[in-house]
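Okay, so here's the structure we're looking at.
Note that one protein chain is taken out, while the other chains of the complex remain in position.
The first chain written gets the first letter, and so on, giving A and B; residue counts start at 1 in each chain.
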Amino acid sequence: MLLLQLFIDGLAAGALYALTAVGFAIIYNGSRILHLAHGAVFAFGGYCLYVLVKLLGVPAFAAVPIALGATAAFGVLIDVLVYRPLRARNSSPAAILIASIGVLTLCQALYALFFSTDTLYLRQGPLPTFEFGDITITIVHVLAALVALVVFPALQLFLTRTRYGRAIRALADNPRLAVVRGVDIEKLYVLIFAVGSLLAGIAVTLVAFDLGVRPEMGFPVMFVSLVAVIVGGVGYLPGAAAGGFLLGLLQNLSLWQLSGRWQDVIVFGALLVFLIFRPQGLFGHMLATRRV
Amino acid sequence: MDYLAHLLVVVLIYASLTVSLDLMIGHTGILTFGHASFYGIGAYATAILTVYAGLDWFSAMVLAFVVGALAAALVGIPTLRLGGDYFILALFGFSLIVISLIVNMEWLTNGPFGIRGVPRPSLGPLVVQSGAGILAFTAFVVALIYFVHWRFVTSPMKAALQAIRDDESVAMALGIDVVRTKIIVFTLGGGFAALSGALAAFYFRFVTSNSYGLTTIILLWAMLFVGGNCSLAGSLVGPAVLIFFPEVFRFIGGPGWDIGNIQEAMYGLLLILLMLFRPQGLVGQRVGLRS
Partner (left out) sequence: MSVLLDVAGISKRFGGLLAVDNAAFTVEAGAITSLIGPNGAGKTTAFNMVSGFLTPDGGKITLRGEPIEGLQPHQIALRGMARTFQDPRVFPEMSVLDNVIVGVRQKGERPLWALLRGAEVDAQWKRAREKAEAILASVSLFERRHEQASALSFGEQRFLSIARALVSEPDIVLLDEPTVGLDRGSFGKLVDLMQHLVAQEKKTILLIEHNMDVVMSISAKVVLMVQGAVVASGAPSQVRAHRSMVEAYLGKRHVAQGQ
């Protein structure tokens, strides 16, 4: 039943990618900023958990909410310190992208300087697991499932039922409209970055306890998340989530036949396939690029 | 004196990379993450062709250019016809997996161990051995690369590329085939990056996957924007500043200081500060980074 095990692993990985992808997509849809530093926010959450759990001895159930809050705040901080001044200066999207890469690089280097380049583990020993015949389910699988079942519906409710959630969607549809409706745009940006970064924080919680933290941990996740956003259709949040799950499955199911070192290439291959044949993604969404 | 020669060779190689990067980013507005990858492809192609296939250095260098250009065309053709953001994301992904590919295709690249023994260029029996010799060779090839780019930007090509950079729709309305032009420029960029890779292979005589990932592309972007994009002078100034300046720090800082990560942090911070306060860099024009 190797295939079933891989399938379950794929779903767990998919939950991770889906969370990060949706977080990135919320930020991109609302601000049109390619917030590549999202990967650094993801890693920030991991290091928060490490500091709280390993260095300060805070129990996990308390550490997680604190880390989530800190991660959301960190994302907002990046917007306030870097993107907002750039917007105020009428900087082009190119300049903002370059600054985002600068943030990503700076953060990663700082993590390495403060915590070394080694992988740091939050806990000793293997995770609690449940065995069902050939299938091994770890607490990570369970958490991933719980998280996915809770977070995504909650997010959906937030975006459709609350005033701020609807404002975010309005902003994504038409950046100018939200200003006319009297909603303070800078407050919306804060909200967008908070929600997006919070999702990244939730995502890192899934892996930090199991795999530890290291400075470049954001990169592989960001890579798959970006592909997920395109596969799902840029501008469509459920698509980003679906893309995340699909790619998680693809990566893990590929292990059935191929060695693990080809996982990234397979994902990139999926990206190329979609870009060539179906750039609007599975569900037919392309964010209107500034044409004409 | 030898160490200075070494630094000069390094600066020249980076300058050649920056000038070809500038044609894409600074002139045409193609925000590519791929440059270090094509650099690596060129370095590896040179190493593989000389060490494994026994080709002479000149043919290997020419073929490296071709391989780099082909790779760029393969990546560019599907991605450049979509909007800018798709291209950026795709190339970001590309830059991440090229390393993976290099490391995993061991039968070709010797995996993480790299390839040693790349020959030095030679003219008949005369082999470039000395520091001065390889410096002269590198300088000569880099000068050629600069010459080509100088011809480009002192021709009607410059305005056509800038039109694409500044306003693609208007460029189209003027009859410019934007997608095709971008693909051509990107292909050339890949070829020239690969050529720089050949130079690196000849100089270091050793290629390994370390030097072609995100760290290098960040460094290249930092060099481009410090010097000033859309500027031939800038593409020389940037690498000079970023190579020579940290040398000062080599003598400061105690043991255990992780110079690599400090430099990384510096480049990241530099990019942020440049975009905020001086997007035109040291000697560039005020180009396109403020609307």
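Note that a contact is a pair of C-beta atoms (placed from the backbone, for glycine too) under 8 Å apart; a residue touches a chain by one contact, two chains touch by 3 or more.
Keep in mind that this is a model prediction, so the values were computed, not measured.
Trainee: Which residue among B:Leu4, B:Ala53, B:Val127 or B:Val170 touches the omitted chain?
Mentor: Of all options in B:Leu4, B:Ala53, B:Val127 or B:Val170, contact with the hidden chain holds for B:Val170.
Trainee: Of the residues B:Ile25, B:Leu188, B:Ala201 or B:Ala222, I need the one that contacts the missing chain.
Mentor: Within the whole complex, the residue contacting the unshown chain is B:Leu188.
Trainee: Of the residues in subunit B, which ones touch the absent chain?
Mentor: 148, 151-152, 155-157, 159-160, 162-163, 166-167, 169-178, 181, 184-185, 188, 285-288
Convention: only the chains that are shown with their structure count from here on.
Trainee: Across the complex, what residues on subunit B touch subunit A?
Mentor: Result: residues 29, 31, 78-79, 82-86, 88-90, 92-94, 96-97, 100-101, 103-104, 169, 214, 218, 221, 225, 258, 261-262, 264-265, 267-272, 274-276, 279, 288-291 of subunit B touch subunit A.
Trainee: What does subunit A use to touch subunit B in their complex?
Mentor: 28, 32, 34, 36, 82, 85-86, 89-99, 101-110, 112-113, 117, 219-220, 223, 226-227, 229-230, 234, 261-262, 264-265, 267-268, 271-272, 275-276, 279, 286-287, 289, 291-292
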